[in-house]
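Below you'll find the structure, written out as structure tokens, and then a few comments.
After this line comes subunit A, so read on.
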Amino acid sequence: MTAPSEDIPMTATVEDIPPSTRETGPGTPRLAVEDLRIVMPATRRRPEADVVDEVSFTVQPGRVLGLVGESGSGKTTVALALLGLVKRGLAIGGGKVLIDGRDILALSEHDLQKVRGRSVAYVPQDPGSALNPVLKVGTQLREVFAVHGGDADRLTQVMAEAGLEDPAPILASYPHQLSGGQQQRVALAMAFACRPQLIVLDEPTTGLDVTTQRRVLDTVRGLCHTYQVAAVYISHDLSVVAEIADHVAVMYAGRLIEIGAASELFATPAHPYTRGLMRAIPLMATSHELHGMAGAPPRPGNRPAGCSFRPRCEFAIAECESGEPQPVVVSDTGHAARCVRATEITALSGTALLARDRTVPAAAEPVLTISRVSVSYTNKPVLRDVNLDVGARKSVAIVGTSGSGKTTLARCVVGLHKDWTGTITFAGSQLPPGVRGRTPDQLRKIQFVAQNPYASLNPRQTIGQIIGNPLTHFTKLPARERDKRIGDVLTSVALRESFAARYPDELSGGERQRVALARALVVDPELLVCDEITSALDVSVQAAIVELLLRLQAERGLALLFITHNLPLVRSIADDVTVISAGQICEHGPVTQVLTAPKEAYTRQLIADVPSFEQTG
Partner candidate 1 sequence: MARRPEVIAVLGRAVRTPRGTAGLVIAGLVVLVAVIGPAVAPYSATEFVTAPFARASSVAWLGGDVLGRDVLSRTLDGGWQLLAMAAVATALGVVVGAVLGVMAAYYGGLWDSLIMRAVDVILAFPQLVFALLLVSILGPKIWLIVLAVAISHAPQVARVTRSAALDISERDFVKAMQILGIPGRRIIRRDVLPNLTSVLMVEIGLRLTYSMLVIAGLSFLGFGLQPPAASWGLMINENRVGLIANPWGVLMPAILIALFTIGVNTFTDAVARASLGVGGRATEPEPIALVAREVTG
Partner candidate 2 sequence: MTFSRRDFLKAGLAGSLAVGAGGLLSACGTGNTIKAFTTSTAGKPRYGGTLRAGLTGGSTADTLDPISAITNVDFSRIDNLYEPLIGLTPDAQPMYVLAEEVTPNAKATEWTIRVKQGITFHNGKTLTADDVIYTFQQILNPKTPGSAAAGLASVDAKAMTKLDAYTARIPCSTPFATFAEALAIPGYSDIIPVGFDLAAPAGTGPFKVKSFSPGTQSTFVRYDGYWQSGLPYLDEIVITDYSDQTSQVNALLAGQVDVVNLLSADVISEVQGEGKNILLSAGGGWNPFTMRVDTGTFSDVRIRQAMRLVVDRQQMLDLVFGGFGTVGNDLFGIWAPEYDHSLPQRHQDIDQARSLLKAAGAEDLHVTLVTSDIAQGTVLAAQVFAQQASQAGVTVNVEDVTVDEFYGTNYLKWQFAQDYWFYNFYLPQVSLATLPTASFNETHWDNSRYNSLYAQAIATTDTSLSIELAHEMQQIEYNEGGYIIPFFPPVIDGFGANVGGLVPSKSGLSLGAYDFKNVWLS
């Protein structure tokens, strides 16, 4: 697993910082978490509810443990507990966090301060908001030394190690003046400043594009290896964890449901949830049907009896209901899972992914033709001379890093963005730039689904009214007929008709995106433009939405224009793919050809940087 060379000094000189005060004998783990329990304290209205319970794991020096779980699984709560921090409204219910044998949960506030940043360090998820906006980067970095000791040349050295070559201008600027990658490297420098024994990384590369993410991951691995630092890497993205972690622990609804060596766990998952996750993640290698999981994880405080995953588990049996399943060890390397049928599931052959047969439809006459479209914003070019065709019933993906202009292109097609040059023809006739000039028919046939499900539905209207809006606008159907159409489209997006009376804030992210889809489909469009519609969702929810979208495309013969930065997803969803970079199309063609044998260097680099767990071990 050779990452492209990065000019990071692999062999660092021995440091002048004395190793951690307590000499640890071989075998005692650098970090040991025993039966950690974190709760929402009881209040007048409701009893105490556990957010995280019965979590135990160990990490050896120089080793990286990946802590994986979807949103609401409690992984961030555990991460913060490793530094003795609990968010407002939560409290430590029990258990120990031993760093080199010393339980930091028992420390006083004063002693805890000495430990944080010194023996255990934290790398935040979104460095943009974790760095203080009103203080210069230099001040915030030097503050670590001011609190824990260390000097100037120490600073330049640690910045170099974090990959910040020319420190002076960076130290002098404010956080908002740096790029995402630079901000994250500053956070890394801050974390490694005092050579901590343990480092906790909370989804550090989520906000970064693939290439930067690759470089940051290499840096982290290099530093951990060099300084024999134990690391806990929290993420919702299995492929990223596969790249970096030696061991993996999977969290679900506040419980540690599976733990084991990374290679073994990914090869033969022992818990149905892990297995489900594996089947939901799109792969670069093959295009396979993404296997979503219906329902959602239980909220703290209303956990079903027995195994919390039972309601969504396809392997559930009566015994699952009797009580919390205890960890079952399935191999001599310590691979274990909290599932009564764990051994049975490990024996299943791999994840049995169903290959998707992309019957490439005939080269039908294009529904949408974009020719020579250029856009510039205050004399800076955003799109330069873009040409693109979307065939009827075809699914075309546009892939590019953020700022590449892919969203602007989508906005031009749907008329949100007015000042562009060039021509866009739809179903034979030319589209005027803005919404105002377009015929009702054109407006009806092109529909748009936005990225953030939480902002695309009017919180003050019921689901029925939201879906009804386009209907009342485009058709003069009587109310009864309209309600029937709404009921039908709700069932077609796998939501019960009773949802029509509910309000957006009562729905989950996935359900809201389905409502947005229903609103787009209720007026029978011909072209559906989706702008990163799954990037705001958990991978299991994303899988369900993608499958739904493809099923609807097939049933209704829709043309699909799918904008995303997630390359593996393109593999599973699109017929053709267009790679766009800095406003220009740099490669276009069928997915099978572009993603396996890319012609352009940029595409090749892009594909190489995509983390995936096929290559583990």
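In the analysis below, a residue touches a chain if its C-beta (ideal position, glycine included) is under 8 Å from a C-beta of that chain, and two chains touch if they have at least 3 such contacts; residues count from 1.
How these were chosen: all candidates are chains of the complex that A comes from, given by their letters.
All values reported here derive from a predicted model rather than from experimental measurement.
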Single touching candidate for subunit A, where 1 or 2 all sit in one complex: 1
Residues of subunit A that touch candidate 1 when the two form their complex: 414-416, 435-436, 438, 440, 443-444, 448, 450, 452, 454-462, 465-466, 469-470, 473-474, 501, 503, 505, 516, 519
